[in-house]
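Rest of the complex left out; these chains stay put.
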Amino acid sequence: MSEILRLGRLELRVLDLEESVKYYTNVIGLEVTGREENRVYLKAWDEYDHHSIILQKSDTAGMDHMAFKVKDIYELEKLEYKIEQFGCKLSRISKGARLAEGEAVRFQLPTGHHMELYTEIEQVGTKTGNLNPDPWPDGLKGIAPHRLDHALLTGDDLKTATRFFTEVLGFRQTEKIVTVDGEDLVGSFMSVTNKGHDLAFVKGPDAKFHHAGFYVDNWYEVLKAADILTKNNVQAEVTPTRHGITRGLTVYFFDPSGNRNEAYTSGYMSYADFPTITWTEDKIGTGIFYHRRELIESFSKALT
Amino acid sequence: MSEILRLGRLELRVLDLEESVKYYTNVIGLEVTGREENRVYLKAWDEYDHHSIILQKSDTAGMDHMAFKVKDIYELEKLEYKIEQFGCKLSRISKGARLAEGEAVRFQLPTGHHMELYTEIEQVGTKTGNLNPDPWPDGLKGIAPHRLDHALLTGDDLKTATRFFTEVLGFRQTEKIVTVDGEDLVGSFMSVTNKGHDLAFVKGPDAKFHHAGFYVDNWYEVLKAADILTKNNVQAEVTPTRHGITRGLTVYFFDPSGNRNEAYTSGYMSYADFPTITWTEDKIGTGIFYHRRELIESFSKALT
Amino acid sequence: MSEILRLGRLELRVLDLEESVKYYTNVIGLEVTGREENRVYLKAWDEYDHHSIILQKSDTAGMDHMAFKVKDIYELEKLEYKIEQFGCKLSRISKGARLAEGEAVRFQLPTGHHMELYTEIEQVGTKTGNLNPDPWPDGLKGIAPHRLDHALLTGDDLKTATRFFTEVLGFRQTEKIVTVDGEDLVGSFMSVTNKGHDLAFVKGPDAKFHHAGFYVDNWYEVLKAADILTKNNVQAEVTPTRHGITRGLTVYFFDPSGNRNEAYTSGYMSYADFPTITWTEDKIGTGIFYHRRELIESFSKALT
């Protein structure tokens, strides 16, 4: 088991910062917790850290970096050492480089994505508080997910990516998609918690972002999410369905810059002894979209 | 208000009777209540009449007829007279022509479909019974809908079809789809009960069958239905979503002969003073598939 | 089948008008559509008539009257005649006596309750409108039921009450509770629509009000309703459960004056040929509270 707690934040590049803030607050229903000239910081209602999403004004869409929160500074240093040993080039992001954050270790994945590990971030708490709390706060807006749940990225060499996450960072591979001959890995779903996945890679161009998954409570909330999209004139890419992989329930759509978002729920718990599930590529349609049973073109093409 | 109780039965033509019975019992989860050489009679668990679906062995798929149950013989005769006045040619189906049925009045709609009205049918009751009943019986299989809910047909002259059902049979039009200029009617949803629709027509070739809708209890049952399809290797045509029209929640698929089925739930109650809802054809995508917001080709093309 | 459309309104007596308005708008989530000195008019978001609930400032809690909407003036006159024949004393409420209402016929039931029939009321429509409508409007508050669904009253002579509603007003008895010897009627559930019940009586003191049922969409909405009660410091009398009778899903609670409210969903459809369900009094616990299987004291004692 790893000393990494969770996917703590995603910094997404967006084209129009104000339009994006509107979308992430009104449609997704996140709360703005901080602003800088070119960045807006947001959190979901059930998260207690200062932010889980950073929107960065940019000329291109995509993911600036994803960051996992580590238990403490000792574990962070251990991981730093192991990452270096693996051959990744590291740099330090200094405290205060971004709002409410402590120091972070930044490095590039074999797939070209930028990743950070950190342990310090200001805790702002939730509106329900920690004393005799209600189960949910008043005034929720939009899809109102509980939290940022997972990220999915594309890359070319998924074996190396998987090896990095499992051997260096202590993730477990919960599911994988392999070519029918069993030779190649075309999808790799990994967890560093008891969730079905915290991070996944599917075969595709390096350094590209596929989607950010936000957790909602149940299948009715997935319906509500899909309704809210249409009410707000946001096109659903994939309407409510189940994944074969992770068993999760889902709806997919895009932010105004074309970054894909997902409202996701359910799925199983995984433990350290979870026997990895294998999907063969001929069943990838069912694996990804359990009801449709085939991929749709945009799903592999629309990347940022 | 009409003296017509409900859509009581559909007789569907199927190509392979045994394969169809397997499908309607294992996948849909209906119960066989009678058999003849070329017909099998089925009912849903929450229906008390002898059957609501008749499968008829045939060389072509499609709907032999749909039949509405009428309150009593006096009302049946009144309706017979009005139908004749409207100009439809009527015939009598004699008692016992089909299993467990009394006499029926049969006629052809302006759209070419065959329809029947009847008042007598054997009541076999439900497994939960009428004395201190449990809310659902043990041993349910498959999608296990409560009941046959509605039918959707295609036809060319929807104004006349609507006039027939509203003026002669006492249906109310709850929703309609009109061309943007308001001139033409391309969809007509009608109810003879407090449901959002019991019968609908969409513009298309005369005498064709679009789908039979079966009622399930809730959105989780729609998910279960969709899961069961994939588990049984039955292709979903439309994965779980909401209709704009009727607000209903739905999944579409086909029986082995290509007759379209729907597992449907939710939707509003309508009353005699319900103000008809209008959809303009430019919004038909949202009207039919609220989340996808556009039609899919098969949905208008695949008819039996 | 009757020409009565539905339970159109309840006028409830409340002790503190402003506190009650706060409760019915914030907790129940109705919308105020009119105000007079001693009355406030409210409707649910999915109702198109001007109001379904009238709160009347009074010294005692309870139901001033319930009113059913009739198809047209001809049917209203027919019913008036039949009611008089039955022996009830009638009076006319003149147009404008209450806001937005036309003329009404008022009479006293054999159980002592006041009832009205009417056909005219201003239609104010819904926020989703009738042109390419969304399935639900923005800005919903509280429990946000779709509509007023049914009323439950107490009375001594339920046989006569049932006879009045079935023979004079065209209701059907969908379920009944009888003493074990079958002699006495201690509960009578009646429908004038395709719902499982629009009105019910349970054995108890004459002229008393048991509860007003509001319709919510599904079991998750019942949970949300129960959560909202606690968040607003409103005591639930009966926490989320199922009724054996009607199969409905429910939570019970009280308005600030002690009038019982219910958030209700699901339940079956009933038709004119629905075989009445019988509950024997020894199973009344299961009939009322399917999971608890016994009555609670307040449920029969707390009446207004």
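Letters A, B and C mark the chains in the order given here, with residues in each chain numbered from 1 onward.
FYI, a residue touches a chain if its C-beta (ideal position, glycine included) is under 8 Å from a C-beta of that chain, and two chains touch if they have at least 3 such contacts.
Given the structure is predicted, the values throughout are model-derived calculations rather than measurements.
Peer 1: We see 3 chains here; how many are in the full complex?
Peer 2: 4
Just so it is clear, only the chains that are shown with their structure count from here on.
Peer 1: Counting C-beta pairs in contact, which chain pair ranks first?
Peer 2: More C-beta pairs are in contact between B-C than between any other chains.
Peer 1: Using CA atoms for the superposition, what rotation angle relates chain A to chain B, in steps of 5 degrees?
Peer 2: 180
Peer 1: Taking each chain's centre as the average of its Cα atoms, which chain lies closest to the overall Cα centroid?
Peer 2: Of the chains present, the most centrally placed is B.
Peer 1: Please name the chain that ends up farthest from chain B once chain centres are defined by their CA atoms averaged.
Peer 2: A
Peer 1: Hey, how far is the Cα centre of chain B from the one of chain C, in Å?
Peer 2: It comes to 31 Å between the two C-alpha centres.
Peer 1: Averaging over Cα atoms per chain, report the distance between chain A and chain B in Å.
Peer 2: Their C-alpha centroids are separated by 43 Å.
Peer 1: At least two partner chains per residue is the criterion; list those residues in chain C.
Peer 2: 134-135, 218 - these are the residues of chain C that touch more than one other chain.
Peer 1: Taking the complex as given, what residues does chain A use to touch chain C?
Peer 2: Answer in residue numbers: 134-136, 138, 218, 220, 227, 230-231.
Peer 1: State the interface residues of chain B toward chain A in the complex, per the touch definition above.
Peer 2: So the residues of chain B in touch with chain A come to 219-220, 223, 226-227, 229-230, 235-236, 239-242, 249, 251, 286, 289-293.
Peer 1: Which of the residues in chain C end up touching chain B in this complex?
Peer 2: It comes out as residues 1-3, 5-6, 46, 48, 69, 71, 123, 125, 130-135, 146-147, 193-195, 217-219, 242, 244, 247, 266, 268-269, 271-280, 283, 286-287, 290.
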